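Take a look at the structure set out below.
One chain of protein is taken out of this complex; the other chains stay put.
Think of it as A, B, C and D in the order they're written, each chain with its own count starting at 1.
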Amino acid sequence: MFHSSFDAVVPMLCVALAALAVMGAEAFRSRGETMPVGGLGIVGLIGAAVSSALLWNRNAISFGVIVADNFALFVTITLVIVGILTIMFSSPVVKRDGLPKGDFYALILFSIVGMMMMASANDLLVIFIGLEIMSIAVYVLTGIRRDDPRATEAAFKYFLLGAFSSAFFLYGIAFTYGLAGTTRLDRIGAFLAAQSMSDNRLILVALGLLLVGFAFKISAVPFHMWTPDAYEGAPAIVTGFMSTGVKAAAFAAFARVFLSAFEPFSGEWAPIVWWIAVATMILGTVVGVAQSNLKRMLAYSSIAHGGYLLVGLVAANQVGKAAILFYLLAYAVTNLAAFGVIALLGTKNAANDELRDYAGLWHSRPALAGLMTVCLLSLGGLPPTVGFIGKWYIFSAAVGAGYYGLAIIGVLTSVISVFFYLRVVVMMYMSDQPATVVFPPVSTVGMAALVASIVVILALGILPTPVLNLAAESIATIF
Amino acid sequence: MPETLIFYLLSGLAILTSALVIGQRNPMYSVMLLIASFGALAGLYVTLDAPFVAVAQIIIYAGAIMVLFLFVVMLLNAPHEDGAEWDRAHPLRQPGVGRFGALLALLLVVQLAWALLRTGSVDVPVTGAVDAETISSVRLVGRTLFTDYVFAFEATSILILVAMVGAVVLAHREGDRG
Amino acid sequence: MLTLSWLLPLAGALLVMLVPNADGRRDGVIRWLSLAAAVATFGVTMAIWFGFDSESASFQFVERVPWIPAFGIDYFIGVDGISLLLVVLTGFLTPIALLSSWGSINRKVKEFSIFMLALEAAMIGVFLSLDLFLFYVFWDAMLIPMYFLIGIWGYDQRVYAAIKFMLYTMAGSVLMLIAILGLAYLHSSATGAYSFDLLKLYALDIAPQTQMWFFLAFTLAFAIKVPLFPFHTWLPDAHVQAPTAGSVILAGVLLKMGTYGLLRFSFPLFPEAATYFAPWLAVLAVVGIVYGALVAMVQPDMKKLVAYSSVSHLGFVVLGICAMNVQGVQGAVYQMLAHGVSTGGLFLIVGMLSDRRHTRLISEFGGLKAVAPKLTAAFLIITLASIGLPGLNGFIGEFLILLGAFRWDPRFAVVAGLGVILSAVYMLWMFQRVFYGPVTHAENATMRDLVPREWVSVVALCGIALVMGILPSLFLRPMEASVEALVQRVQTAQTLRVQRTEP
Amino acid sequence: MLALIPLFPFIGFLINATMGRRLSKGLSGAVACAAIIASFAVAVMSVLQIAGMPADARVLEQVVYTWIASGDLSLDMTFRLDPLGAVMILVITGIGSLIHIYSTAYMHDEIDSEFARYFSYLNLFAAFMLVLVLGANFVVMFVGWEGVGLCSYLLIGFWFKKQSASDAGKKAFVVNRIGDYAFVLGMLFLFTQFGTLDFARLATIASAMPVEEGVFGAISIATLLLFIGATGKSAQIPLYTWLPDAMEGPTPVSALIHAATMVTAGVYMIGRNAVLFSHAPETLFIVAVIGAATALMAGTIGLVQNDIKRVLAYSTVSQLGLMFLAMGVGAFGAGIFHLYTHAFFKALLFLGSGAVIHALHGEQDIRNMGGLKKFLPVTYWTFLIGSLAIAGVPFLSGFFSKDEILYETFHEGHTMLWLVGAITSFLTATYMFRLVFLTFHGERKGSGIGDQGSGHDHGHADPGSLIPDPGHAHGSHLHDAPPAMALALIVLAIGSVLAGYIGVPHALGGHNQLAAWLAPSFQASAAAPGVGGGAELFPQAEAAEEAEVISEEEAALELTLMGVSSAIAIGGILLAAFIWLKRRSIADGMAHRFGGLHRLLLNKYYVDEMYDATVVNPIHVVSRDALWRGFDVRVVDGAVNGTAAIVAAGSNLLRRLQTGSVRAYASSMFVGVVVILGYYLWR
Partner (left out) sequence: MIPLGHYLIVSAILFAIGTCGVFLRRNLITILLSIEIMLNAVNLTFIAFARQHGSVDGQIIVFFVMTVAAAEAAVGLAIVIGLFRHRESLNPDAFTLLKW
């Protein structure tokens, strides 16, 4: 009894096919021949974007478990952007580091498929499978530089804790299934709405375990411990990819599960998420202050950004939901661009990702320094960048829902975070010590991706209205 | 009460062997014990009228996955737990961490048990309204799998593909391809 | 017209950005280009002034374009008498600051010019914004170029100062952001639609308790910017470490953003809370007046001395605002302008001295009057303007503020008046130690007097100081209607509250 | 036309200030003198114009423009000339002109630019002083008030290379500012109470109010604040300490600013606000007591000082004290009269001392002088006339004015104050003639060359470029005052003799024209702009009547007192002659016997030291150590940096949790799980 429509799966199908094509092209190429596999991936991603655009406002459902509502499509497009930028930034990196080209791109694309699945799944099981596709691909990507003990270690830590958390998540699914008799979110929602008054502790246990699973993927405190290590050990571009894509997908699923199915129990989970958000914002920013490795610092910053996103989740009003989407997009572009700079400045033998390596970057690479500065300012939430609009959006949701405390903690921690972003700026612009690092030349593709990101950051910082409206439209139809 | 006896026997076996799995220093024994545990679980599945799953448990888990483990254990020459040298390096790496984790695990059991005991709906017999034939039907399993779960099934193929690619990427020898 | 006034410097910055100057060979072109942009901006601001209708208290040259309609955010700008003068001040000081950099900034001239022009754009934007969101955007955006100006072209402790400046100000302003959001939310619960429109928010009836919190949030941001005692410690560091042009702008315009914010937002938006807190604010202000002066007196570093004197002078401004009567507020606005000119001038000249000698320690100078008489004369005039000598700009503001404060609560005026004495002490003492006495350091004996470029800016400042002292109505007239309307608004709300509390 | 009076010197200032370095000395001097003389001419014409008006309508007014308008405050830049102002502008422009002329010679050793700078300051001073006097409201007056303070600062510190000169200038300005502070508060208070700062309107309003007898009401507070302002400007206790130090400036400056004009601004201010002050008897009493105390104290100090200019400075303080005494007993006319005569003879004395110093190349210590009579005849004789006048020898100008003060004091019933005044007069005569005798009589002491490191290198701003001037070649040959200086000396000497005759008291058959002339200024005018009706309450004729009708007993009393004071003056001179001409040893013996007292006097009662110890140093130390290094650096910045440090410490602490051990990470997660489940189960 097949569903008549495959529409909703078309975006992820495009990406999956692209991944297969990449693998095939790599497998059948003759030795010495170079295949434009990155290009193939981009084609697939653009296909996904186009099909998403065509599906806009149609609420297509395929197989009963994949819904292509606007929310899913918005996240899908965000993921497409993440994918395209990642591929563009990777192209010089893959060549430079001698990574297995086909496998690398295929894994990126497959994990994007998993992410898309998470974003559009209407079923806990599919979310779980999507999560595993994404995670396993990212574990491998983390450790793809096998010659690097740090990368392997990072992959191992990420993998082990990921599997550990998957078990909890799965246990949560089990209890949910046990109580509701189904894994479909809409049916669970109906069940829970009827139960919301009863004192069934198992529901709370299920809720708690699911929360743990998501909290791990968005690296919320105290489930964040893997993040700094994995981010530091992974190749810079993979870090960029997983800090944005994984987070976006996990948040999409998180929001969907908790704001639709578990919405009747928001009184139960909101306080917990409140505390997690506070702890995440504080820990992320405070510990970031003491870091000397740029990637590790940005890892803590990414933890903190997870905290800001959680604020939107706690607020749980229309503004908050839209704010999560907008912030995800803003954060994805900004953070990826920042990691892109790091990736482009690394060499095969030296990652050049220590803070001190950036001393005097302004003198040797003024353009890169400038672009990096814009990224950092956007991460810090300073106008006129998209980061500012995103933060403003999130906090206005919090204020609108009456969570003044969260908003205040949020803005204060963002001040602290500005401190460590500025440390990088200080290094690049104001350091007296002579530059010791010789940076490699920057490829055209990478530069193009960077410039494009910066244009987006500034354009959305100055004229955010279209995207804000899209985000608002995205949540209007489902929740 | 044969069912009860079988239940306690099998669960006891599963718990015991599982506990032994983590009580072993030699991973080889652990793997073996885990296979035994899986067998016991398969038995439990049978008591729950899920014969197909029980078979799959034996074939996939005990048969395939555990063999993979065994293979790796032997590949790596099955080193015993080593290195007191790592242990003393840092206070948080003292055995205390492990014991603390075990304590937490105990706490988790207590919590879960408590939650279950306070939930009335779990007192009902496990063999609820439906009779065993309906649910143990392999045909039904297959049909459901390829209707309601067809997307998940297809998605799983991607998952396996990813795992395959990943395992190859991570484990193949250096310099095989450029 | 108004849009032009802040887009013009930005366009100038973009233009400068396009000039390839990797080897520094086109520094000259860039300097002239940026100066031209700044001067053109000054022209635009003057044109605004000439087109301004002094009789009207309402906002003029209003431009409104929807920006983020979902939240009622508009690109909404306009000037009234209060902001008009501050815009003109910005337009006036920026070319002078740029000129001052010609001698002292020799590396990365291009970037320097870009940051200066961007800074000007943001500052003008702050004064023009009538939409709270827009205001906040400019308010925060202004930090970035200033941060770079201090951090890159500053003196030895520049990084510390730059970061301190940035974080200190941000820490205050983020709470204001929360309050802005809260206001918009209140507007939405009252009318069903978000709005950041200042005029609409003015009309909002806010519960007294809420007013208190929001007032505190806004005022903290502004108090840090002013800087009001005891939030002032970023100022000496930032001033001292900033390059001359940065100090001029910092003292001349940036600090005014705090007092402007108090006038434009804190008091009229939350009149009841303002009534409640005004005495406390005034206490801080007068403590700041005396404290700043006393600390200024013992500074060994010229720039630090001037920086602390700013604390003292800005205390007067806050006092005038707290008085919330026509004289007090007019005096406050006037003092903002006067302080912009005179302290800007002081930093300019101190900068010239430190460019020549590479030190700012007072003890390193002495007897310069014999060596550089023009510079001495200019410094003297600016000094006298700063200490409020009648006939120069400082007096009008101080007198009006003291008058306003005296009518409100004489005790504040009595204590604040001590600042008048102390300002003479520290300024003249510095003047004496730097310019009088014998030439004790051999390096000073050959010091250059003003070169024509410096002469231009110094004469412009001295001239304005004189005009402001002799013809204050030129500046008081345009602001009068607006100030009266503002005072009216706050006082009406206060009487309303009295009626409410006395049923 | 009134605006022209200050405008001429201001133009002179502008010319010399902007183009001075390119003008020759002759030209700058000429410009400056022309400016002030033009101003004098206009002043004379204006005074003649009002003299031609009926006595109760002698007012000229010119509104130049509206200066400050804010809300209900509207301050016009208004100049107003009335009889009181007339006296003042004549003194200022007249004596000012003479001193300008004198200066062209006195300052001739300066290089061109310095010469021009000097004259620009001098002109600026004249302009401000005229604004002060002509201003029709407090704020315009305050412009001049502060402006003259500024010029005083600039001129005292004219020889800026000298540390003591620049210190003195700063001290003068700061002490004046302390007074100005009170003055401003007084203005604010007046405006708050009465809604105007126009003198005439204030007088009219105040005249309608009851006299605050026995109560310290609004007017008393305001006038007391104004008086404190006056003590700053006019060097009264407790703010007099700047004036002796101000002698670091060039001597003509001392003559013009610190003797004849600026320092009398306080007296003028009280006269200008006579109506207000007379409604505040409590304040007036304070004024009188302060005035008397200052007079006495300064007189005692003057007795032992050895610097020729310092003696004159203390004498100025003392005479100013007498003026305030007069104001304080309500004898406004007498006070102004003394102000007027004092201007002549004190200017004369200063210029004379300037001639001496000029001749001696900067020597100012009278112990190194003596016997100059035969070398400097013009100087000697004019100086002598001045000394006689100040001592109050009958029928010289000082006699009439001082006498009127003492008489009024006694007449108003302040016997103790009269006694103080009389003692002061005696002291005045004594120390002035001590000065005369030590300087001009006796044996010539010292080489006459003042460049032996006394520090008073007047006229030679740059020690390195000291070019011997042929006219001042050292040796025993001393030049008397050059023509320009002599002219000023002679004219002033004539003035010192004759100036008193416009105020000859009735007791001596005169008509006291000055008192009659001034009377309208000391009462509320019916013609006050915008205010009507109030004037009837205070009939304008009253004061004139008081001046005209004097009973026989009063005349007898006055004559008696005149005799007493003449005797005092002559006695003082004789005592001085006895001690310093005949028995010099007495002086030394006294100094030895009363060593403590002598030292006390010599060190000016240690007031400067006391101020330093109790005010200046504590403020400095507290500011530096407690406020700056303590509060600012430790507390505020400490809190700021402390916050940063706490964040950093927290950061370092929290990052230690990240041990790198994957099992620790897992346990962190597990704690999260258990806590969340625990929360749900035990909630």
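As a convention for this text, contacts are C-beta pairs under 8 Å (C-beta built on N, C-alpha and C of every residue); 3 or more make two chains touch, one makes a residue touch a chain.
As the structure is a computational prediction, the values presented were derived from the model and not from experiment.
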Chains in view that touch the one left out, judged over the entire complex: A, B, D
Sole residue of A:56, A:177 or A:275 that reaches the chain not shown, by the stated touch rule: A:177
Those residues of chain A which, in the complete complex, touch the missing chain: 125, 128-129, 132, 136, 139-140, 143, 146, 149-150, 152-157, 159-160, 163-164, 166-167, 170-171, 173-175, 177-178, 181-183, 228-229, 232-233
Hidden partner chain, residues of chain B it touches: 3-4, 7, 11, 14-15, 18-19, 21-22, 24-25, 27, 30-31, 34, 37-38, 41, 44-45, 47-50, 52-53, 56-57, 60-61, 64-65, 68-69, 72-73, 75-76, 79-83, 86-87, 89-90, 93, 97-102, 104-106, 108-109, 112-113, 116-117, 122-130, 134-135, 137, 140-141, 144-145, 148-149, 152, 156, 159-160, 162-164, 166-171
On chain D, residues whose C-beta touches the chain left out of the figure: 655-656, 658-663, 666-667, 670
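Just so it is clear, only the chains that are shown with their structure count from here on.
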Geometric centre distance via CA averages, chain D-chain C, whole Å: 37
Of all residues in chain D, the ones touching two or more other chains: 644, 664, 666, 671, 673, 677, 681
Contacts with two or more other chains, residues of chain A listed in rising order: 201, 204-205, 419
In the complex, chain D residues that touch chain A: 644, 647-648, 650-652, 654-655, 657-658, 660, 662, 664-666, 668-669, 671-673, 676-677, 679-681
Chain B residues within the chain D interface of the complex: 90, 92-93, 97-98, 100-101, 104-105, 107-108, 111-112, 114-115
Touching residues (chain side chain D, partner chain C) in the complex: 17, 21, 65-73, 113, 139, 142-143, 145-147, 150, 153, 157, 160-163, 165-167, 169-170, 173-174, 177-178, 180-181, 184-185, 188-189, 191-192, 461-462, 619-620, 622-624, 627-628, 631-632, 635-637, 640, 644
